[in-house]
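All protein chains but one are shown at their positions in the complex.
The block that comes next holds subunit A.
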Amino acid sequence: MTPPTPAPTAVGAQAPPERAERAEPARARRRGPRAPGRIRHASLPYLLLLPALALELLIHLVPMVIGAVMSFKTLTQFYIRDWSTAPWAGLDNYKLSVDFSAPVGKDLLDSFVTTCLFTVASVALCWLLGTAAAVFTQESFRGRGLLRALFLVPYALPVYAAVITWAFMFQRDNGLVNHVLHDQLGLGGDRAFWLIGDNSFYALLTVSVWKGWPFAFLIVTAGLQNIPKELYEAAAIDGAGVWQQIRRITLPSLRPVNQVLVLVLFLWTFNDFNTPYVLFGRSAPKAADLISIHIYQSSFVTWNFGTGAAMSVLLVLFLLVVTGVYLLLTSRGRKSANV
């Protein structure tokens, strides 16, 4: 797996100007005798990395290995005290997870499909809102600074505080949503349930988009700062209007930023646990049963850690393949665009 190629960022542009000035005497002084320090410390980078490596081992690598081992064991509540004594299960957990004719596999497949649909819808809407907001606030107008700050509020609010407020708004009898739809607009017959049944998908999607779009806004805003002003000026001289400039200059220039943004949004939304958990509790309604909650429930509600671990491994394999293919496609696209 290769990391995405670094895209130009706003950081360089935002570096305080005095930094460049301070660097000047430094450059002059370098003509003097060079410090011998750098070559002598061949082991220094490893020493610097040591704490991070030790922690990475402890919190990521060891748990991943144990998780993989767990997935081959019959790990129920009887073996939690000492998981190493749990009997081997071979591939049973995996077979159970992907046997779509049996309840466990069918539920997992349903949850997977729900998660995919949900993720695609949420990422698309987040991207759309974020890009539109960024483009509309690109040029300065009165109140722009205030709006930009306001737009970041959903991002800054702690997840549980924000989502619990949405849960209140989606209450059937005393929530704002039904009050507006039913009491004020007079839509439909009965008050709808939003946190159970099929509507729960849309409730979850609304909250997810509300919470996720400011991130897209942030990234696209940063991306916009890297588009040279001259491009717009040249286009304006050639007679291109604002809308044409957006279509011909802004959106194509954002491509590298968007490629990373969409991947990050995809991974966050796909793996999101906090939002459905606070909105619905330990077991989500079927229409909004995201994969993280599903695995959580298989493990901590029905106490089947082995099966939960197998599902986690399958999930990670899926994410690796999707990310790998995505990076391959986008980097190839980028290369051919450069030619």
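Remarks
In this section, a contact is a pair of C-beta atoms (placed from the backbone, for glycine too) under 8 Å apart; a residue touches a chain by one contact, two chains touch by 3 or more; residues count from 1.
One rule holds for everything that comes next: contacts and distances are computed from a predicted model.
You can't see one chain of this complex, but its UniProt record names it "Carbohydrate ABC transporter permease", from the set "Delta 1-pyrroline-5-carboxylate reductase", "Carbohydrate ABC transporter permease", "YeeE/YedE family protein" or "NAD(P) transhydrogenase subunit beta".
The chain not shown here is touched by just one of A:Ala89, A:Leu108, A:Val123 or A:Leu315, and that residue is A:Leu315.
Across A:Leu58, A:Leu91, A:Leu117 or A:Leu251, the residue that sits in touch with the chain not pictured is A:Leu58. When the whole complex is considered, the residue among A:Thr137, A:Ser208, A:Thr250 or A:Thr330 that touches the unshown chain is A:Thr137.
Contact between subunit A and the unshown chain involves residues 1-4, 6-12, 14-15, 19-20, 22-23, 25-27, 29-30, 32-35, 37-38, 41, 44-46, 48-49, 51-53, 55-56, 58-60, 62-64, 66-67, 70, 75, 80-84, 129, 132-133, 136-137, 139, 141-142, 147, 149-162, 164-166, 168-169, 173-176, 178-179, 183, 210, 215, 218-219, 221-223, 236, 241-243, 257, 260-261, 264, 267, 270-271, 273-274, 277-278, 291-292, 295-296, 299-300, 305, 308-309, 312, 315-316, 319, 323.
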